[in-house]
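Just passing along the structure, written as structure tokens.
Note that this complex is displayed minus one protein chain, with the remaining chains in position.
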Amino acid sequence: MTIHDPHRIAFASDNYAGVHQQILDGLAIANGGHVSAYGDDPYTAQLGAVIRDTFGEQAEIFPVFNGTGANVLALTASMPRWGAVVCSTHAHIHTDEGGAPERITGLKLYPVPTPDAKLTPDLVATEAWGFGFEHRAQPLVLSITQTTELGTVYSLDEIRALTRFAHDKGMTVHMDGARLWNAAASLGVTFREMTTDVGVDILSFGATKIGGMGAEAVVVLNPETAPGMLYLRKAIGQLGSKLRFVSQQYLTLLENDLGMSAARHANAMAAILRDTLEGAIVRGEAPELAFTQKTEANAVFATLPRPAIDRLRETFHFYDWDESINEVRWMTAFDTTEADVVRFAEAICAALTDAK
Amino acid sequence: MTIHDPHRIAFASDNYAGVHQQILDGLAIANGGHVSAYGDDPYTAQLGAVIRDTFGEQAEIFPVFNGTGANVLALTASMPRWGAVVCSTHAHIHTDEGGAPERITGLKLYPVPTPDAKLTPDLVATEAWGFGFEHRAQPLVLSITQTTELGTVYSLDEIRALTRFAHDKGMTVHMDGARLWNAAASLGVTFREMTTDVGVDILSFGATKIGGMGAEAVVVLNPETAPGMLYLRKAIGQLGSKLRFVSQQYLTLLENDLGMSAARHANAMAAILRDTLEGAIVRGEAPELAFTQKTEANAVFATLPRPAIDRLRETFHFYDWDESINEVRWMTAFDTTEADVVRFAEAICAALTDAK
Amino acid sequence: MTIHDPHRIAFASDNYAGVHQQILDGLAIANGGHVSAYGDDPYTAQLGAVIRDTFGEQAEIFPVFNGTGANVLALTASMPRWGAVVCSTHAHIHTDEGGAPERITGLKLYPVPTPDAKLTPDLVATEAWGFGFEHRAQPLVLSITQTTELGTVYSLDEIRALTRFAHDKGMTVHMDGARLWNAAASLGVTFREMTTDVGVDILSFGATKIGGMGAEAVVVLNPETAPGMLYLRKAIGQLGSKLRFVSQQYLTLLENDLGMSAARHANAMAAILRDTLEGAIVRGEAPELAFTQKTEANAVFATLPRPAIDRLRETFHFYDWDESINEVRWMTAFDTTEADVVRFAEAICAALTDAK
Partner (left out) sequence: MTIHDPHRIAFASDNYAGVHQQILDGLAIANGGHVSAYGDDPYTAQLGAVIRDTFGEQAEIFPVFNGTGANVLALTASMPRWGAVVCSTHAHIHTDEGGAPERITGLKLYPVPTPDAKLTPDLVATEAWGFGFEHRAQPLVLSITQTTELGTVYSLDEIRALTRFAHDKGMTVHMDGARLWNAAASLGVTFREMTTDVGVDILSFGATKIGGMGAEAVVVLNPETAPGMLYLRKAIGQLGSKLRFVSQQYLTLLENDLGMSAARHANAMAAILRDTLEGAIVRGEAPELAFTQKTEANAVFATLPRPAIDRLRETFHFYDWDESINEVRWMTAFDTTEADVVRFAEAICAALTDAK
């Protein structure tokens, strides 16, 4: 029995959304009969082939359960026990995973402050030192997030500069692609152009946020950097038994452009929200509203007076981002409609005006 | 596109099966619109209420991804960092989780040899000592599996004796219920009678093997024994975002007796297989076939000559259990039919006869 | 056979020094006969009494092997598995322990940038938030270092402000006192005034750097904050067997003011070095020499041209601190003499002049 409102749209997170109808259809297709568990099934085999087509012949996918699992698996596999990860202070692995990287496999993080969540070689260099010095956890992995936690997007050149710098130092490059589709849609490039071709070694490849039910994976792009994936996935509790249903979600998203068109749509909705509000500001209809980040994918970061935030929240669900400066995040999803955006923009303006 | 044979049935494991049609239908019902992620949704709320009805007012459920996740979460939450777990040498946590309990949260196991995978107070006592002695990891948790890994089932009296012994020692009792439905069906009792009422403190409550798509959970029956569940689930990477779809699988299984009738069916299929083969043995049609365990739920453990094993495997998928004695495991699932069983029993007899 | 130069003094670290003659004498006194191992001996018992005299009746000491062991033990004991530690980016636990806190017990660190390695309530507040939010590792411990890694010293008021802030948030306060003696000598206060009386809950209490051979300890000042110390010390590999010899080192240092007078001496040597060089700067005899931190204990941090650093290093051993700005650390020890300091200051000036 349906006990929720299937028409309600929030601007809180793309994981508030449900799943594509095609995903549900795909699950039914993969159902019935017995297939081997734990990934030795036809759907996972086919996914392997599709991934090689998508990321290059050397690529191998390891489906897991969630983004934390993918990140911890990828980072752990990428370095010996004495390694450490250079990341942004905004990195999901540092701020939003309940300490899972440290707790599950003892990973050490070197978080680097950065205003837009994007690292540069110069920023990485502030922690990428001390190689060979046993007192310093060795900074052997660079982790970047694409799209970033602040909704910004690394250009291909920016990624290439980072991987070149990291590889020169002997570091492996991990990309947290919980929203990889949004990034590729934003840049108008293929997954391969944005990862393998610019030097990314290992990838957390998310599918849940773009319309899957629960499907995340690690894609090893440079097999030399990640030995023991098969064992590690099991050892950190991220191996599913009925894996055909996870693999099938990927197959559905990768077929017929489903995932990428969902990403283009979600991004477009955020752009419309941003443009609409920019217009309202110009017209004086959005007093004290300001934006704190570029809107390059499916998120809008803004500051507005606390009373307006409170007012708006009576009707719409969204997250505070930095309470100390009244910053909020508004996020669109594959199923956000233009009408939803218009209604939300109007509500924002009304809340701002009322709060005056 | 369907790329597997939806009519093929194996006798390898209940997780080779797909999902109940009602589960798929339930997922569609929960789809659409935005609900809060990470468990703050109407389906998870309703599941909370159903669980209280099922296990008692104090019970609380924490959905996770897989059995390893449930076990590691339950065991970790049940003891301080210096605790250890007394379990059977056959325990899944010792033999089949890739070392996850040790690796994820540093759990120490004291495995105790036991022929039928069932512990007794006397067996537990062989490791439940040294309390207060700092050189010995403190045996603070007893973990039992119901049904056991050898397909046997603890009676209510047996469980009660164990929980009484453990509680007297100050130990917490965990039940690994990956196949809890099969156990309850076997005993003809309610979940509550088999857990809360006989002193179990914390439960890994599986739903995948009985026909879910991917739904496991920890149920805390004695809240005092497991502080910090909310944080720990996240910290070990077992918190799903679109949790409504996991909770909905439980709701479906718990409604209209779906899960329990599935368990009764699976158990009945194993009983038929066992009976059929017992008959064949009596009639001399199953030369050298012998059984190594009682068939109390949905598994049959048997020894037979290696050539017969090899021959049978040409047509049916099943697992070697103890290769050193040519022991195999045959397992039935919710979707195994009587015709499948008959065909399989015939194939076994044929393989045995041919191998002579 | 002596195979080193017992008259060579470096300015690298106070752990380049040997041990006080009294310490060696004390070890001989504790030798002979059999006493119980692992701390159940008369010397450890007597140390317990001395510690209660020194830090207050509730204080309890747990000798360990090294500073990393003390810090990991103290921090682990101070919080549940889902806790995290707010510390300075300069904290030894973050920069110089090879990732031991993360690797040994999965500790999560929130490092906060600070120019002089001293935290303030405002700085702590930048990470002390998100209580109750499961996605954020809970910031339950504040760790400060006294003297800091940059040779600066928290005043009693500064400590009190921090502990008050932390306790208001429900956080436990840990002090890394690897150089606690130097700090107490600098402030002219007792250990108790600098720890227990200003709200510190748990202390890493070093003795190696002030002239011990190898003696570190955790002192629990607020017993409620650190359950399970006995078990945890063993479980993280920090329980010594012939503990009488570690305890005896503490007894020797705490008797007759030995440790404190050693600290006063080391601090004085650093002050003379600083003053001498300040004078040289004024007289134009130390071109391009600048100081980057206050000299409040036994360390001098300075920048000077790379050629001068290289030249000086031909004769004296000392550490680069921040290579990117040519910053070095010069450190004095209990056995540094005024003649050593004078010779070193002259060498610095000569190197600076030559390098012009």
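As written, the chains take the letters A, B and C, and residue 1 is the first residue of each chain.
Definition applied: a residue touches a chain if its C-beta (ideal position, glycine included) is under 8 Å from a C-beta of that chain, and two chains touch if they have at least 3 such contacts.
Everything numeric in this text was worked out from a predicted model, so none of it was measured.
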Subject >> Displayed chains contacting the withheld chain >> reply: A, B, C
Original post:
Which of these, A:Leu232, A:Ala297 or A:Leu312, touches the one chain of the complex that we don't see?
Top reply: A:Leu232
Original post:
Of the residues listed, C:Ile61, C:Ala184 or C:Ile236, which one is in contact with the missing chain?
Top reply: C:Ile236
**OP:** Over the whole complex, note the residues of subunit A touching the chain we left out.
**Re:** 38, 76, 80-82, 105-106, 134-135, 137-138, 227-228, 230-235, 239
Subject >> In subunit C, positions touching the absent partner >> reply: 1-10, 12-13, 15-19, 21, 24, 27-37, 41-43, 46, 65-69, 72, 97-100, 103-105, 208-209, 213-214, 231, 234-242, 244-246, 317, 333, 335
**OP:** Over the whole complex, note the residues of subunit B touching the chain we left out.
**Re:** 81-82, 84, 95-99, 102-104, 106-109, 111, 113, 129, 134-137, 323
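The working rule: only the chains that are shown with their structure count from here on.
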Subject >> Label of the chain whose CA centroid is most distant from the centroid of subunit B >> reply: C
Subject >> Same vs different contact residues, subunit B with subunit C, by half of numbers used >> reply: same
**OP:** Could you tell me the distance, in whole angstrom, between the mean C-alpha positions of subunit A and subunit C?
**Re:** 41
Subject >> Whole-Å gap between the CA centroids of subunit B and subunit C >> reply: 51
Original post:
What positions in subunit B touch 2 or more of the other chains?
Top reply: 105, 231, 234-235, 239
